[in-house]
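Removed: one protein chain of the complex. Kept in place: all other protein chains.
In this document, chain identifiers A and B correspond to the written order of the chains, with residue numbering beginning at 1 in each.
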Amino acid sequence: MNFDPRFSGRKFTSVGTRPIRPDGIDKVTGRARYGADFNMAGQLVGRVLRSPHAHARIVKIDTSKAEKLAGVKAVITAADLPDLTDGDAAMYDVLDNCMARTKALYDGHAVAAVAAIDARTARQALKLIEIEYELLPHVTDVDEAAKHTAPLINDAIFTEGLEEKPVKPSNVTKRSQFGHGDVHQGFGQADFIVERSFKTEQTHQGYIEPHACVANFSSDGTADLWVCTQGHFVYRQHCAQLLGMEASKLRVTSSEIGGGFGGKTHVWAEPVALALSRKAGRPVKLVMTRDEVFRASGPTSATSIDVKIGARKDGTITAAEATLRYSCGPYAGSWAEIGAMTAFACYKLDNVKTVGYEVLVNRPKTAAYRAPSAPMAAFAVESAVDELAKKIGMDPVDFRIKNAAQEGTRSSYGPVYGPIGIGPTLEAVKSHPHMKAPLGKNQGRGMACGFWFNFGGQTCTDLNIGMDGSVSLAVGTVDVGGSRASLSLVAAEELGIDYSQVKAIVADTSSLGYNDMTDGSRGTFSSSMATISAARNAIKILRERAAQMWDIAVDDVVWEKGHAIARGEKHGNLGKLSLKEIAVESGKTGGPIAGHSELVADGAGVSFATHICDIEVDPDTGATRVIRYTVVQDAGKAVHPTYVEGQYQGGAAQGIGWALNEEYIYGKDGRLQNAGFLDYRIPVCSDLPMIDTQILEIPNPNHPYGVRGVGETSIVPPLAAIANAVSNAAGVRMTHIPMSPPRILAAIEAEREWSK
Amino acid sequence: MAGIAVSTTINGDAVEYLCQPDETLLDVLRDRLGLTGAKEGCGTGDCGACSIILDDRLVCSCLVLGAEAEGRRVETIEGMAHGDTLHPLQQKFLEHAALQCGICTPGFLIAAKDLLAKNPDPTEEEIRFGLAGNLCRCTGYDKIVRAVQDAAIVMKGA
Partner (left out) sequence: MRYIRPLSIEDAVGQLAGSAGTAAILAGGSDLLVRMKGGFGEPELIVDIKAIDGLSEIRETAEGFSIGAAVPCAVLGENTDLKKAWPGVVEAAKLIGSKQVQGRCTIVGNLCNASPAADSVPALVAAGAKAVVVGPAGRRTIPVQSVPTAPGKTSLAKGEIIEAILLDKREPRSGDAYLRFIPRTEMDIAVVSAGVNLTLDEHGVVKSARVALGAVAATVLLVEEAAEVLIGSRLDEATLERLAKVCAGACRPIDDKRGTIEFRRKVAGVLAQRAATSAYARAGGK
């Protein structure tokens, strides 16, 4: 069926209201079931043995003692997960990351696993597995790893993207480049140039729920998997491929998810749990400890970035250039490439060039983290932009407004922009009362902009109308933060019925067609598009049924405000039929009424945000306090504004943590030293002020309601906004994230020394 | 290891169970009694997701042994609502959208209940420091603090 996704200005009835979410009661009463809240009869406890070494060859694994321990039902190693990836290099990396094959590549890399009757037995069994390692030299720092002299992590990797194929292997897996114009010429036209190098440390998504799953492999070759994930269809594909199953034989049910932020888009424990269950012939529950979450799951890249920007006296940027090095963990990735694409996306530039280098290190495999790669690039670029404005003597907001990208601008990564929100967010910030509020002693204000692409992708949705006129909506994008409420609003809007008549659920992989992950801020964008499409398909059937009930031509029936209306004077006395009235009769008019939709949601509108923050710095200790914080962001159309605000606030809070305190700290031995919430310091309630939000709505022309993704952009500006605020408060430019008190104090002391 | 027989009171009901000496109260609640409202976010007392009230004291149930509950009173999230009437805090959390993923919510509700029992009229700062033992990664705490403020007003009026 043809579906027209174009934006059509309309007056909304449901969309834009703020009802209570359908899954709310379960979540405030403790009844909602998350990954670890599900159990099966006869279930075993799975535990994973992990490498304590950063880099080591696995010489020998002896599991015989563990196997003999009473209560142990299965022990597996890489041998139980044979390579079925058939030349798919990316999947081979996933497999190797799930269970090390020949080498342990980071502290925390899985090397074996057990399933036993209880946790105590499983723990004892792990201690009985004997592994002989041959230690290899390791490297954990991104700049060190990029050097020619660094220990090689994978000697089969030769840098891609160079003009000539290199003769020697390298930890740099790929070079990528973006831009247009001639930066050399552009810098020649500049009156002022700022050139600086920046570093950011590796952070973790920090979801409060550890990875958890229950796997049940049946002897007939079928299996069920209950798991907390951002994408159960993708998990099904990956697990089926790694275990040699047909996808349809594996049913994956997504539990409620206790936070993901990109970190639950990758399989880690799930293939292991399935393999354990297959070997033991019983269900296996596998829950990571917090220590394992930090050591073995999803951190973002550590980066090292050089930026150079030039401008004329009048404030026009003439050229901009950046070199970005991103760590990928021990497997190839495209993280620097994304950073290189986003770095200058906020600006209209005639001459721009960005180069990204992907760097292997002995750390966990890098995973997506909310607008992956963009915050670090924005930190470097927006810090330099601030400094350049200061050099020119321009207000930092005015300087950005002068150079902001607009509709029709060719972006630094290629495409030409449609209607976009960077200019409007900057104008909103310029007139925001926050910008005029007085600052106290040792306080500084900073602002910064951020960009994110937003994704669309494959989406499938079912809308079923019950005989009582109530509507069940089954979607395949996992609800990570209230999307069942938003999608119910969209279904209610399109059908013209009340929100309370719609009940949305997330369907399992056997009940619905394939859906991509809830990532790239696509959940509400793409599933709302599929919901609108499904609702329109249902309306077509509702009209047909009404026509049948009235015995008139279907073309004479229109759908308005939840009712079929007979159009034209000849039907003047037919009145109207409500959705419920039609549904009640459906058994007699042709059976159940449903709308189905399967589509690729194209045209996710890019999103921009500008943040303002005030920071106080204690010059004697380097301690910081966030005094005030404001987020301004374009949502396209806010379907449920309260949850849009929540996304803005949550992204800002994660960014604040990243900017000030969060970091992976490795010892010289290559071991992670702070694998816990005590020393990996995510912000607590008393660390933050209220986070003010302002939602702008610049409709996305490629969505019927104008919706854009909103989830990720909010984490892009904070690193830079806070760095600019701290730099203004402390009187010294901060170039290393996180700006922990020791780093700030050292910078202040160095400045004092220098100015003596 | 021999199991330890424990008699205790959970959400007003007399409960008996056997547990191992090294088993935490959180494990007992979740794995033996089916009360999975308290969550394990860290197991080391750093996230507050397993918060319960033990004899009128807010504690992390991951830092209490199951054996220690002998003769004591345990309150969990499952006992917060009265029948189908939500506690004002639960209602305000819903109205303010003070949860996104919801994994930290039971812990926050229990901690907020304890906070308001001891200080019915807290300032924003007192709420923020009072809830500092509960980590939330989704909301930035803004809507949680507002929900607690609003609930305090409702509860004072009640």
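Criterion: a residue touches a chain if its C-beta (ideal position, glycine included) is under 8 Å from a C-beta of that chain, and two chains touch if they have at least 3 such contacts.
Predicted, not measured: the structure shown is a model, and the values here were computed from it.
Check A:T140, A:S412, A:T425 or A:N661 against the missing chain and you find that the one touching it is A:N661. In the complete complex, the hidden chain is touched by one of A:G496, A:P701 or A:P741, namely A:P741. In the full complex, chain B contacts the hidden chain through residues 1, 4, 20-22, 24, 43-46, 48, 51, 54, 57-60, 62-65, 67-68, 70, 111, 114-115, 129-134. Mapped onto chain A, the footprint of the missing chain covers residues 123, 291, 620-623, 660-661, 665, 673-674, 677-679, 681, 683-684, 686-687, 740-742, 745-746, 749.
Basically, only the chains that are shown with their structure count from here on.
With centres taken as mean Cα positions, chain B sits 29 Å from chain A.
In the complex of the two chains, the chain A residues touching chain B come out as 18, 20-21, 23-25, 27-34, 36-37, 120, 205-210, 256-261, 287, 289-290, 480-482, 642-643, 645-646, 649-650, 652-654, 676-678, 682-686, 688, 690-691.
Across the complex, chain A is touched by residues 20, 22, 30, 35-44, 46-47, 49, 76-78, 80-81, 86, 90, 93-97, 99-106, 109, 124-125, 127-129, 131-146 of chain B.
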